[in-house]
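The structure under discussion is supplied below as structure tokens; questions concerning it will follow.
Note that one protein chain of the assembly has been removed; the remaining protein chains are unaltered in position.
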Amino acid sequence: MKKGEAFLGIIFVSFSALFGALGYGLYQSGRSSVGASQWPIIVCTIIFFGSIVVIVNAFRVKESKSNLQLSHEEKRVFISIFLLIMYFISVVFIGFFVSSLAMLYTFIYYFGKFKWYVNFVFSLAITSITYFVFSYLLKVSFQFGVLF
Amino acid sequence: MIIDALLLALQPSVLLYMFLGVAGGIFIGCLPGLTTTMGVALVLPITFGMDAAHSILLLIGVYVGAVYGGSISAILLNTPGTPASAATAIDGHAMAARGEAGRALGISTISSFLGGIISCFFLILISPYLAEFALQFSAPEFFMLAVFGLCIISSISGRSVLIGFLCGAFGVLIATIGIDDISGVARFTFGNINLFSGVNFIPVMIGLFAMSQAFVAVEEMTKEGRLEAKKVTRVLPLKEDWRMIFKNSSIFGTLGTFIGSIPGVGADIASFIAYGQSKSLSKESEKYGTGVTDAISAPESANNGVTGGALIPMLTLGVPGDAVAAIMIGALTVQGLQPGPLLFQNNTEVVYAIFIGLLVANVFMLCIGLSSVRLFTRVLIVPKSVLTPIIFLLCFVGSYSLANNFFDVIVMFIFGVFGYFLKKIEVSPSPIILGLILGPMAESNFRRALLMSRGEYDTFFSTGISWFFFILILISIFFPLLKKVISKLKSAN
């Protein structure tokens, strides 16, 4: 079986079931002949049955290798995802500049092989340029957290 | 009159502003999350202190630059800078991955230029007629156009049409979140105020393309830090590309102008339609997605074709052709000018200055584009261990700065992880974007049409334009099948 496609099918099936159920409770028509609920319900129905076909197809195909183990590379991606979540939380509570500096330093340290000061200079330069361009030229406000 | 306009548009300071505008536009267009509309809106306050010619031509410069700029990051990093270049990324990045980044950028630059110039001529020569044509579009026609656009899913879904179709439907479903345009009912908002206006498709796009691409880069990262940087040898299209570029630009530049002239339909839709049509016209359609030159040239000439088209309703009727034109109308009103038919009567020199300015902006775009292709491709030499964290940072900043809302960052991140998963199982994320763009257009116009016809379904077949699109829809569904049958028959013989 193709695990990935089956998984995608399951995501779609549950998603369309949830939205379909919610959509059923929506206000039906009003003055117009087609109300707010019909369209999402139609789309949900299509996704629901289409995804079941995908799941069935995925189970029919025989795939020899079935390794549940994450590869070394995939583990790195998951660690990155986790680090990014930490980064987003830290931006909100600590501040944009400090968190971005720390995030860049950590990732460059993790991915690359530079001397620590080279690493630091890279991080500082990138953060400063981004902060300058967005905050001063493009007037985006980075008012988060306690530090700046 | 023309001399007045020339004097107005070709003042050294106006030229300088336009040059800076195009350069700034390219920069904004490159960055994921900073859309064309946002770029123009950011420049708007600066123009308040200028006179009319400076102000409007600076904005046009930014517009033209930003629409083109999106393709640079799309090709080099598989990260479309603006939604209008999402279609370019499909084959553009495949070419760059083959080591032909320079050639791809060259094709995109020249196609964008030609598309822009063609739209300029349409704008100058037949804009009143095009405006008349655009006004024929009412809800049923918009619905048909949206459905026609959705048919392109089969061209961009990659490996499996069924999964591509489901992804498109998923995008349509996501787009129903938020307050419904027609009934005013909140759908699927779970009481969250951030969902009232729906899921913004820009963060979704950044997540699905840029963030997921960065995760793939993390996976491919070698500890050595530096991937073998492919040397960029050429910055111009090959000799054999030129014929193809001219052909595509004339067809899809025209298409882009027509689509752009229809109010409410913008560069993103035009480029997807161009991609889909180019594929169905092509003799080697099965190669699309692997780095075909036509697949860069077609969407790029179409999206720059929109630039001239979008100005048509603004200049002839005083209504915006797209969100950017809406900002330009604001800029003109601040100058004390009324966009619309009166502008032709009272301020003819400004109208001609806009025509000339659009031509000049396209020339600037060509010059800046071609002269800095080498510079852009330097980005590929940056070690991935540094580039990937930068992309993480830009994804965050880009999605945040759209509305200064952290919620958009969360949306971006969720779709980033989802996009990575799709990449792992080799499913293309483009149909989701197409569904998000066209879903609301299809739904609201379907229901609006029924409201306007008071519930009569034959409204969808009441005009020539609807029939035209209906036939196009049938062709785009059955033509690929027909082609398969014919080629089977041929091979059987």
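Labels for the chains are A and B, by order of writing; each one numbers its residues from 1.
The working rule: a contact is a pair of C-beta atoms (placed from the backbone, for glycine too) under 8 Å apart; a residue touches a chain by one contact, two chains touch by 3 or more.
Quick note on the criterion: contacts and distances are computed from a predicted model.
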item	value
Hidden chain of the complex, named as in its UniProt record, picked from "Tripartite tricarboxylate transporter substrate binding protein", "Cytochrome B oxidoreductase", "Transketolase" or "Anti-sigma factor antagonist"	"Tripartite tricarboxylate transporter substrate binding protein"
Given B:Leu20, B:Val334, B:Val363 or B:Val379, the one touching the chain that is not displayed	B:Val334
Footprint left on chain A by the chain that the document does not show	31, 139, 141
For chain B, the residues touching the chain missing from this view	37-38, 40-42, 44-45, 48, 135-139, 179-184, 186, 193-194, 196-197, 200, 263-264, 313, 317-320, 323, 326-327, 330, 333-336, 338-342, 403-405, 444, 448, 451-452, 454
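Assume only the chains that are shown with their structure count from here on.
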item	value
For the chain A and chain B complex, residues of the former touching the latter	2, 4-5, 7-8, 12, 15-16, 19, 22-23, 26-27, 30-36, 39-40, 43-44, 46-47, 50-51, 53-54, 73-74, 76-77, 80-81, 84-85, 87-88, 91-92, 100, 103-104, 107-108, 111-114, 122, 126-127, 130, 134, 138-141
Touching residues (chain side chain B, partner chain A) in the complex	34, 42, 162-163, 165-166, 169-170, 172-173, 176, 180, 182-183, 185, 187-188, 215, 218-221, 223-225, 383-386, 388-390, 392-394, 396-397, 400-401, 404, 406, 409-410, 413, 417, 420-422, 424-425, 427, 439, 443, 446-447, 450-451, 455
